[in-house]
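A single protein chain has been omitted; all remaining protein chains appear in their positions.
Let's look at subunit A:
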Amino acid sequence: MVTSLLRVEHACRRFGGQTALDDVSFQVRPGEILGIIGRSGAGKTTLLRCLNGLERPDSGRILIEDRDITTLPERELVQVRRRIGLVFQHFNLLNSRTVAGNIELPLQIAGVPRDKRRARADELLELVGLTSHAGKRPGQLSGGQKQRVGIARALAADPALLLCDEATSALDPETTLSILDLLRDINRRLGLTIILITHEMDVIRRIAQRILVMDHGRVVEDAETAQVLRGGARHNVTRAFLHGESARLPDALLARLRPDPFAGGAPVVRLTLDAEATGTPVLSILARRHGIDATILQAGMAEGSAHMRAECVVRLSGHDDGAMGFLLQASPSMEVLGYVPADS
């Protein structure tokens, strides 16, 4: 049985004097959504290009379904690539073809006969909600629609793995959410494994089960997303990304917020409650059962979401494992933003 769909072992890649990948190792399980985050130039795109053989690492191995693709000849690499879908930041659609023609392209490359291609393209157009746009040119679509075409095209040949390089970076927040919802939906329905590259923590928070943080070509953090959001980040770069997130907090709060617990410090957490949880008196239960008071510092609706989601930032009167466990149940993406002096 294949337990890891993809395994990267000690991959290194240099460009002249520039190290793009420095001893990168990780695994991806089938059906998982892995988010890779890193600053510009961290090596994310280089890593992704190595994963589908567009780029070869100088050393190390990359195993896809237990086949090392770093040593495969071009002819066999072509076969492996047909098992991997790729979604681009700038869509990369052919304007010489219609929307349906773009979606059919991977099938045409794989030698699928025309009538089957048509049928499959229709299916995918429906999946991404663009049936009425089949005959248009990509240039006539909005950014969000183009990315839906990009995703449909990447899915056309039934890939085992979907790679997304900054798939939402060129889109506005609302469109980003709808694209992420689509990806999560595809992951749930088809059990498709997704690797998603981004430089926005928000994207990771919304969709990735696991997070890989890259910095200067190295993997500096490889953890469950929930754990990192709960304050389990080990590396400074990870914290910097988390901190960038809390930029939306009031300045007065940010000034007092410290990343690590301290004596007399009260945790500040961000809770996101979806439709079911909004029916539960979460804060009352917290007070009654766990004896912890919550002061609301900020509250609102999570912006632009398809489903109703309430979001609030609260200061807890104390730290307690039982209470944290309960909150995590109510809000799986709960995030510990930091700690402030309890008397403030």
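As a working rule, a contact is a pair of C-beta atoms (placed from the backbone, for glycine too) under 8 Å apart; a residue touches a chain by one contact, two chains touch by 3 or more; residues count from 1.
Criterion: contacts and distances are computed from a predicted model.
S.K.: Unshown chain, UniProt name, "Electron transfer flavoprotein subunit beta", "ABC transporter permease", "Oxidoreductase" or "Ferrous iron transport protein B"?
M.R.: "ABC transporter permease"
S.K.: Consider the whole complex, including the chain that is not shown, and state which of A:R14, A:R97, A:R118 or A:H319 touches that chain.
M.R.: Selected residue, touching the omitted chain: A:R97.
S.K.: Which residue, A:P106, A:G217, A:P267 or A:G338, contacts the hidden chain when the whole complex is considered?
M.R.: A:P106
S.K.: Over the whole complex, note the residues of subunit A touching the chain we left out.
M.R.: Looking at subunit A, the ones touching the missing chain are residues 52, 54, 78-82, 84, 86, 88, 90, 92, 94-97, 105-106, 108-110, 157.
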